[in-house]
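Left out: one protein chain. Kept in place: all the others.
Let's turn to subunit A:
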Amino acid sequence: MRSRIRNWGPGLLMVAPSIVVIAVFVYVLIGATVNESLTDRHTAAPAENYVGLENYANLLDDDRFIHSLKNLAVLTVVFVTGTLVLGVLWAFLLEKGVKGEGFFRSAYLFPMAVSFVASGVVWRWLLNSAEGEGAGGLNALFGMAGLDVLQNPWWSHPDWGMAAMAVPAIWQLSGYVMALFLAGFRGIPNELREAARVDGASEAQLYRHVLFPQLSPVALTALIIIGHMSMKMFDLIMAVSGAQYLTEVPAVYMWQALLTNDYAKAAAIAIVLLVVVAVLVVPYLIHNARTERQR
């Protein structure tokens, strides 16, 4: 027993502060939020009663919340697909050995260094929805190039507007996915390629059967990182459109509920959002832990 403590003790002491801080500022606060979401605190006054799951039931019954989930789904699907396709494509091209790889790598990765708020302000203008004579931004470019057919309302389209909202996000994070995949490609030992070629595999077969299967952990990582970023999306939307019904996602709805002193509703939205992200992230963490134990 004593020797055990001697083994564990110093290490534990070193990490204790961060354990305490995380316990308080993450888990205790999650608990407090759950607690809040079960109350009837819909004004600035303190809560009076516990109402069980009523706030959650109300949310699922709330067209506005369903609409925000729908927006989030469109945003996430387009954002994830877009970054993966572009990221893989760029990584593939660079991996084939383009001249000036260093330049392209930086150029693609660089947008990630810009904050969503800063780029959102620019994209707000680029994605200006006016068409024809009063057009600005991309629509004006299309107009100048004689491609008037391509002019569209961007994010103010009632059904597919969120797909346009994903465009700035794709622009920013494709480079990051590219970096992940490039590292993945580089991590595959050259012997494997040579062996495949010796066995007579064509270039397409080499990628299809040898290289891509090895990249599936990278793809999963990219999917999880981009996916959970998308689900928590707030800053970009606030910068491009501001808080409004058309582009509302749960995080923005939560902000609006907070601003209007509806603390119970805001807490319930926060917990739903946490659960949605957890559904994505937790299986991944479990999967990761398992594979690491196997090693």
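Note that a contact is a pair of C-beta atoms (placed from the backbone, for glycine too) under 8 Å apart; a residue touches a chain by one contact, two chains touch by 3 or more; residues count from 1.
In this section, contacts and distances are computed from a predicted model.
Colleague: Any idea which of "WD40 repeat domain-containing protein", "Probable sugar-binding periplasmic protein", "Spore germination protein KA" or "Cbb3-type cytochrome c oxidase subunit I" UniProt assigns to the chain that's been left out?
Modeller: Checked against "WD40 repeat domain-containing protein", "Probable sugar-binding periplasmic protein", "Spore germination protein KA" or "Cbb3-type cytochrome c oxidase subunit I": the hidden chain maps to "Probable sugar-binding periplasmic protein".
Colleague: For the full complex, which residue in A:85, A:98, A:259 or A:286 touches the chain that was left out?
Modeller: A:259
Colleague: Across the whole complex, list the residues on subunit A that are touched by the chain not included here.
Modeller: 5, 8, 12, 16, 19-20, 23-24, 28, 42-46, 63-64, 67, 124, 127-131, 134, 153, 155-156, 158, 241-242, 244-246, 248, 256-262
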